[in-house]
Each structure stands twice: as C-alpha cells, then as structure tokens.
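To start, I am sharing the structure in question, which I have written as structure tokens.
Apart from one protein chain that is not included, each protein chain of the complex appears where it belongs.
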C-alpha cells in the first residue's frame, strides 16, 4: 500500500500501554540508592554524638525496613510505566464515571500552583506573609456563597464526603445547641442520594431512613411526609439525583422538613448542570456542600485529594468547622472557630492547592462561563442520552420521555436478558476501545446499571465516539459474546481473578503479607 | 488461577500505547477555541482604530490560515496520546542509540529550571538583573575547561554539530589571521568520526579527506601522515571513535598535524567514558567540543535543543564565537566578541536551560562522581559486550579480544548471512519488547551494524534484559523469521511503507501538500 | 468577551455544533432541559461574580499576582511544624504525581487503571515495610481522620466506650477526634509525665470498659514514646486495643510501634514526600495486622494482589469491598469517598527513592539536628526544655525564665525574618527542625533568641533599676 492513507475504521484501534512491570520490590538491588539525604554536619555530630546508639533501650530499629533499593532512574521508569498504564481523564473521553463530573482540569491551573509561593507556605506563618493565600481562600468562599446563595461558605473540608460529615456534624451541634439533640435521632435521605449522606449520618449516631422514588423515578414527597417527625434531625438529599432527575418539588421537601423542625441539607457535590440556574439557598436549604473537585474543575488525583465547600445559612454559620479566613479592610487574617464551631475536621485550611485551582477555574469563566458550563453539560447529556437510547438493549429507566439534567443512570437490563452479558462486562470490554464506565453505587436499584455524565468538557465528536463504542460492544454481546466475556483484550492486563480478595486467608494487601502467605512465590 | 502469581516469563510482554489518532487537522470543528488572546483595550482601539483594515494594500491576509479549531482539552489529549506513543529515554532501557549517550537527565534539574527566574529572563536585561544566569554560565564554562584541560570554553553553540561548525570556523579564521587561509584547503577526518566533522568542514569550504582504519580498526597513523601536507588546515577526529575504540596514538596524530602547521580538532561530543581519565588538551588538541546534551546529562528533547561546548587553547581563544561572560571580582558581565572572534553562531548565550541543567548535573557529581560516570559507563559497556557476543550471529568487528571504552559498533553480518534478516529488521522487532536500537551512520562500514552504548545510567538487570531481548530476536530470526520480518507487532503502528518518501510526486511533507496531491483522500 | 460566548474549556459552545446538537435532540433551546426546575427557584439573573479573565495570560497574571504576595518558608527561616512539616520532596515524586494519567484519573477499573491500582498497592506495601505491618489502607484524608477512625474501630470491636488519651495531642486533632467519636466513645486524658506517657497512670485507669489506649508518638511536642510495649501489655491485659498515632518519618531508625505491641497504627503521610502547601497536603494511614477482625472494621478501600488469565501478570482488585459504604451505604463502616490517593502515590514513590538507607539517614539527621537545636536553645539563660524525653523533629521550650512570652518571641523574631516556632500557651514555644534546617540555621535561631533574652534581661534590669530607685524618677 502507499499514499493516500485509507479512511479510519469505525472504531479506534486502541491498545493501552503494557509494560508487564513486576511489583517494585522485585526491582531491588542491594546497595543502589534513589536519592541521598543531606549529611549531618560535623559540628552537629560533635555536639550530639551518635544519636542512634544512645537511644533508650528498644527504641532503635533492629532490622531496617525492607524497602527496595533502586537507582533514581529505575524508580522513575517504573512509575512512568505505571502511569502509562492508567487512563487519566486527560487521555480518554471520560464520560463514563457518572456522578463524578470528570471535567477538564485546566493545565494553566497546575502551572499557577506550581510555585514555592504556594507549595512552600507553612500554615502557621505570619498572616502578613500569607496574604495571597488568604485572599484567594476568602474570595473563593465568597464566590461560592454567591453561587450557592448561602450566607457563609467554608472550604475547610478535604472532599465531598468530609463535607457531608461536616454538614451532619453541624446539624447535630445545632440541634444540641437548641436542646433537641436527644430528641432528633433520625436522618432521612433517598436511595438516589449519594451513599455518604446515609453513611455519615449513621457515623454521627443517627438512624437513617432511606426513601425510594415514585414510579416515575421522582423523589416521593408523600413518602417524605410520612417519614418526617419531631424525631427528624435533617433531610440529606442530592439533587439532581444520581439519575440526573431534578426534584421539581425540592422546595416542598425543604418546607416539609422545616415544618417538623428538621434541617435540610443539600448534597450539591455535583452542581455542574445547574450553575447559575438555581441555587441551594433559593430552595430554602440550611446547609449544602459542593465537591470542588467535581463542579469546580480540580483534578481528581486518582482518588483525591478533593475539596469540599460547605455552605450554610446565617443560622448555621456559627457552627462552621475549622479556622476561618476573615477580611479586615484590605487585609486577611485567620480566626479560630467560635464556641459553637464544630472545630477542625482536618488540619488548617483544607486542600489549599485545590482551592487555588478552583479560584482560577471560576475566574477563567465568570458568571457567563459558569452558565455556559451548566447549559453545555446539560446539552451534552441530553445529546448523549439520545445516542445511547438508540442502542438496542439500552434504556434509561424512569422519567420516560423527559429530559435529564447532567447525567443519566442507564440500564442494560434488556441486553442482559437477551445475551447474559452484564453491564460490568460491557464496561470492561469498552476499555478495549480506550473508553470505560462504571456501573453505579450498590444496591443496583436500576438493574445492570451504567451511569454516564458527559459534563461540558467533551466535544460532540467525542460523545459520538463514546456512543459508537457502546453500540459496538452491544452488537458484540449479541454476535460474539465470548469476545465480551473474555475481555479485556487490548488492555494492560487481562481478565483478573477477584476470588481471593474476600478471603482473609488468601488476600494480600501488602507485599509483606503476600510473602508471608505465599512463601514459595517470592521472586514471582 | 488464583494467588500466588506465577513467575514472569523470560521476556517482557510489552505493548506500546496505540491510540490510532488521526492527523490533528481532522480533529477540527468550526468555532472551537484552544486558548483566547487578551483583548485590545478600548483605549488602544480608540487611539489606533482598526489596524487591520488600514494595512497597506495587499498586506492583510485574505484567507485565514487553515489551522485546526479545537477546544483546549482536545489539543492536550491529542498530544498526550502521541506522547504515550513515543519511547523516551525515561521509559526504556535506552542503550540502543549508540554514539548518542542516552543517560539519565535528572528530574531535579527540570524542576530547578522551571522558574520564571530563568524562563522569563530576557537576554538583554541589565546584567545586574541577570547575575544568577551569568554566574552559572561562567562557572559551567570554567568547570568544562578543567574537564577538557582547555584554556577557555564557550557554551554559545546549540548542539554538537553547531559546535563542530564553530570549531572549523575558528580554524578557518585562525589560518586566515596567519595569512594561510588560501593555502590550507583540506581537512582530514576518519570514517569513524562523526559525519558532521566532514560535513561542516565541507560547508566551510574545505576539501575533506576521510581516512579508514587499519585492519584492527584502529585509526591509521601512517595513512594520516601520508594525507597531511601544508594544504592541511586541520584534523577533525572523534576519539573514542564510533566503534568505542580509543586511538592509542592520539598524541602522535596531533603532533603529526602540528608538524605540518595544521590544527587538531577533537570531537569529544561523547566524552562519557573518559571523564576524569584523560583530557583533550593533554593530548595536545587546539580545539575540542563536548555535546553537553550527551556527556553532561541534559535531555535530548526528541532531537534538540542540545548544547555544544567549545574548548580552545590560549592561541585559539580570541576566535571563540558569540558574546562571552566575564567575571569582574564577584560580578559577571557580558562582553561582545573581540575583533578576531568568529562572531555569533546563534543568538545570545546558547541554550541557557541546558547550561543550567548541565551545571546542576556536574555539581551533583563532582570530580569523584564524574569519574564514577566514566568508569561505570565503561564497565557497563564491556559487560554488555560480553553478553552480546554470547549471542550466536553477533560480532564486534575490530580490535578483537580488546576492551572498548563506552560503546561498541556490533554487526549482525553472520546472522544476516544465515537468515537474511537484516540489522534494521532486528532493531524494529526489538521494539516489540520495549527496546530498540539504531544501526549506525551510513556508510555501513561495519556490515549489518548496530551500535550500543549503555552509559552509566542502566543497572545490570536492565542490561541483561536488553541482551536477552536481542538474543530472543536472533533466535526468532532463525526459527520464525516471518515474525521478525513482519514486525512490529506490539507497536503503535505497523510495518510502514517508505516507498513514497523519495518520490517528489508522492511525498507529503505537510498536510497542505497531502491534500493537494491526494484530493480524494481528504478526511482520511 | 466575544459574542457568541465560546470558551476553550467548553468545546460545544461553538455555535454551529451547539445548534446541531440541539437540533439532534429536538430542543429549541437549553431551557427545555430545565423543565423540572420550577420557575420560582430559577435565579433569573447573572451570578454576581468578578469579571472573568478568559484569556489565559490575563488569568495567569492575576493569580500569580495574588500568590506573589505570599512569602514562603524558602524566603524565611522557618521552625514551624505542629502538623505540617518542611521536608525535602525529591523531584521524581513531583514528576510522577504530576503525570496527567495519575493526576486526572479517578475511579477506573483494575484494567484501564492498572497503574493506579499498582501504585497504590505498592504504597500500601511500602508503608507496610516501614511500619512492619501487613495491612495499610488506601489513604484517608489525614492523620486526624485516621485517628478518629482507628479509635472508632476499637470502639466497634470492643463494644466499649472509654478511651485513654495518654499523650500530648495537637489541639486541632484532639478536637476533630473528640467530635468524631463522641457519640460512641468517651475520651479521658491521662497526663503524660516528663513528655511521655505515664505508664502507671494508664495502668491505674485501665479496665474492662476501656476500648483503647491512644498514644501519640512523636507527641505534640515531638517526644518519642519509649515504653510502648509496657503500655501494650497493660492494655491487652484488659482486652483494650492499643492505638498509636505517629508520624512515619522516623521509622528508618526507630522501632515501629507494631513491634512493640501496637494494634492499630495511624497518622499522617505529609512528611513522606509532600510539600507544605500551606497545610493543604495531608493523607491519613491506618495500619493493622493481617487479622480480619481489624481489617473488616476499616472503612477505606484496600487494594489486593490478584492473578489474571495470563500467568505472571500482576493484577489487582478491592479487598473485602463489602465493608465499605460504597457497597452498603450506612451499613458499611463509617464512609469512604475521595480522599488522598495522589498523596499516597507520592509517599510510595518517596519511600521507593529513599530505600532503607535513605530512611535511616533521614531519621538520623532528624534526631541529630533536633538534639543539637535542643542543646543550642536549652543553653540560653532563662530558656528551658520542657521535658527530658528523646525528641524527633520538634521540642518545646519554656521562655518564662527569660522574662519572655512565646508570642513575644515570635513577634520579635519575625521582624528578623525568622519564624521561631509555634506558641503553645503563654510561655511554651514548639520549635521544629527538619533535614532542611542546617546547623547554621539553628545557630542563627539560637543567636537571635540569645539576643532577645539579653535585650529582655537588659530591659528587666532597667525596669528593676527604675523600681529600685523611685527617688530618681521623682527627681
């Protein structure tokens, strides 16, 4: 063959990098060094002597830790190879992690934070030396207050679930402050609200009541009213729910909660579809939170660090966690939490690099841009939904014929019934095309689920490619099901056996444990 | 199967990332933007009016350039995918680019240069504002002077060949200054010296005489003496030569050149095996150069920017190119070239980020470290040679039974005669294992050549893996030659057709040309 | 801003494509998608936000301009610790966690995200070696959370309420832990003696209703606990669990708590390859022995090694996923969410680079510099070390004898570009040194404090004079 080049086939001929790297411990060579530590100065040694030899009995480690011994380049190479074996959002059309709001984390923000002016700041420095950091925290909180409509916002928490914990901790403190701590022992949530709402409430000592939707998949107001009582501490709901359905009666939900003296907590982790459209406070919520690492464009870091933003009404403001950044004229200072504050959730001011990223992200977009984010995320979602629903065997349970906000929980139930191929298998096979998805949180209320959330970051061409891949895999499920069942084929590793992972006798959570449990395998 | 994990097979089951990306122009969508430019201020616009409309006749571009229109993330994604399809030295055991000295370019150096304190410096700023940059240039030149033994060193040139050009330009200027410009019209080099010596001499107007080695592969002193004459301007030689053979009579070569009034120019691009062992000046050379991007650990940048270091004797110092950094007490300033200087070879002070990297590299090692670099590079090379020569079909022509310095030019001639598989085919097949090599510069004086240079950066385990791969491919060449012939199989792309690349009617050096020549293929 | 609004971050703001997509879904405008959002909840106006900086260069100038107002510890001489520490971060660590593939990934499967699984499993394993423990979690938020969870685990396992807090703990950490567990557990303080735990006091307070003894080592003031085994034995004797909160930075030279009876070891990984980030880079580890009673109480994800269809391939998966709130909502253990995976990868790379010798060298430098700083400051008249324990990295001085207050010292030395430490009470100052603090740095601090003490003494003498001769004043 020679030029011209033939047209590309319908589906990308993808193969993920495969380096077949061993476990790092197997790369060790005695005596190699990865990085050297500065030497103890002679003057210091002369003064203090041999500090290890003079440790109290038993305090000096007897056998050195069996860390690998490797030259610097080999460590680097190992991890670079592993990195190529990972499908970051920058690399793929990452619409398959629905509820996770995988959006573009702009590279300029990475560059902006990469300065000792931020990375080498200690949180207890003289505030006069930290005016830049403090001003950015303050400004970001104020912008999020405007975006949520809440009175005050704190960026102290380190993730969405931590923010949910802060929400329930504030609610608990609030009721206790009002003498109702003992009475209000229940928290109500919905099955399509994120599980951390239920779980954090439980961890805070509450009994959890979980409501299921009505037949159309809408949150069930009547069920809520039945569940509410003077025992209710709060409702904790996500909206739009994981289904991408916006609760049209959200104001009535909040009012009903308030009517029994309960508070209303809004999980807005993912507010991507409603930025500039509607606000938590306008629906009457007392507390809410954003996942800054979702809605506000900070990278997900392979699973964190994230950042939570807790927004509260004036009544709840005294309960906010952590130290607060306060403006005095054109200076900024740090104020420790007041007497009613729930105190620190974590150290200092939260995940500061994320706060600066989020600040830059909002500043790059402004009001018009945030609205364009929401509108485009929603347009993309409804466009993708149209494409997915054209695939035989795929469906979008609930709210039939209606639009969704920013995501949809779909189902392969039809396809599964026809072919026996599960949603999980389809997702794995999709990875052979450089795409992937996750199914959803358990329990699988939607059978054979998969949840797609295209956000604003992907072009139409990319959404089309994604839908084409799912259509192709669905076709394979019917025509060549073995190909799907034995997937992946073009991936770093092949079908993996998860049978040992639930067996305490056999699981291997560290190399240490593995060597102990499988002494003959050492050197594998 | 379940735990434990079986041992790994003998050869890495590698597959390079394959994204099957189209050409970037095919990713264009009208209206998308990758980055926005700052707006012209209203005050500026009011003052100057429409600057495009008022351009002189014909100066305003009529049709916009057909650059692609793409959102920022899609541009990023495209290039990240391409990057995964590239085998950087950080990723592989990069010993196969012999003569290129692929060594570890320490990451700390990348971090150190990544500061506006360097990247945002303008070369014509007040020297008082550039003391850091100037001091580093000065210090690096002084350290290289010590390493080479030469009187003065200039880091002005942008690569090894540019440094060779500077060498011959200085030699030319020197002879002209001595009134011998017209008489000395010849430059002598050897076939195992880098081709840029011959080519730059030719470009400078010289006739080039190329000497072949003696039967043992050693540079032929007798041949040199026959070639030398009052017409000789210079000898320009690499040593150790591309074969890894050190010319034991190097001093005699220099003396013989001097005896006829010629100068001696030393291509020390790759001094990796002799750092701290022996120096150019000690062998009597008048000029020499280092490839800073080889010997001194700066990254190769997919083919540059490099940096050359020109070292000269006191007699040649007035001819050095470019501006020079001069120390006055503890201050540094810039001095333009004197009357005999050959002037600028390129802008300003050369590739400054590389100079800072090289400075940091030398400072991390010191005298003991540089010697350890040389000794280990040589140990690695002789170890690898042993492993390679154990492979049936591989040989190391010349200097049989003797050690080599930092590299070896090997031959697959035996294997080729036996199997018909060429060295080029073996190198391509090696890439299926995540390894690769290049053959060597034409002409292939060594038949079916391949050139390995392990440098100091690779561990024994890595050298073993490399040798094992070549042994495996050699085995395949005998047992399953089709596998080799049709390689690559585990690569980003498959066997490529190079037949159009020499045909002016068919070659396509740009997308523009491609579309014009193959109008039906647009959208391919 | 251009009309129409097209933004580089939002490709489908390009008008043609937008129109095409609307047409494809049969919508006249995006308004239709919001049919479920009641009109009275609609904002109906533009958000009141600052003018955007849509051109990257303008954004960069603005944000860099703000950050330029910070004066970092690289431009000050800092002795600040108390939870966040200035350690050297090898460049390779930053390189690895800066890779797009790790930085922007999230929660893919063990196939397309094999690299993440392996990197985090290796983190678990490397920490396991350092701590001499067989089970380590994928990091939670920070040491505060790790400790709260460790104690909560102990509560669930024992069904008891009492926790003996036998070390000096950072106030913010104590506040977090207390609020976190207070529904389930009661914290009781057993005051330390001379810097470390009062073993006799602990033993006295132990009983069948004690869920856990909580030791911090190094303590708030950097004191290293040296009687762990005795405490462990006492706790175990009554069926209580020994929870040790620690900073892993010292275990290249120090005996890990697991070898002295600790059941749960927890703490923060900021010291292992993370920059200070104004306190914004923490990760929490929880380590236990390979005992399912403990493992099944852990809320975090735990990655485990697995085989694949191809012999010799290293695969991974989630161990005992059913523990988690992802699997069972409020029936899971506490909760799990986006926490600190990237920092875990960083810490793993850091440990791989350091190796056994690097961690040993580091531990030794820290011990030596700490001891040196203690002597240098302790030798100043009127300055007193608060205890006689072995200290790692931090120690406290009492400045009362010099007639100074801790905040007075801070104010005075800040004027010289020195952050001398963190005040803890009126006269106590907690000073921190790391491998980045050279002998010269310490000498400079000592000289500055000496100067201050002298000035204070002179002033005191002057005041004394004044007081001594009131006549003079009246004159």
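To keep things simple, chains are lettered A, B and C as they appear, and every chain counts its residues starting from 1.
Everything below uses one rule, namely that a residue touches a chain if its C-beta (ideal position, glycine included) is under 8 Å from a C-beta of that chain, and two chains touch if they have at least 3 such contacts.
Source: prediction; values computed, not measured.
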item	value
Touching partners, among the displayed chains, of the absent chain	A, B, C
Interface with the undisplayed chain - residues on chain A	1-9, 13, 29-39, 69-74, 76, 80, 106-111
Hidden partner interface residues of chain C, rising order	8, 56-57, 60, 64, 74, 88, 90-91, 95, 100, 353, 435-436
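Simple rule for what comes next: only the chains that are shown with their structure count from here on.
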item	value
Interface with the most contact pairs, given as the two chains involved	A-C
Interchain centroid distance [CA atoms averaged], chain B/chain C, Å	45
Centre-of-Cα separation between chain C and chain A, whole angstrom	20
Where chain A touches two or more other chains at once, by residue number	16, 20, 22, 32, 72, 76, 80-81, 84, 90-91, 104, 106, 457-460, 497, 500, 508, 514, 524
Set of chain C residues in contact with two or more other chains	7, 9-11, 17, 54, 56, 90, 92, 95, 100, 305-310, 312-314
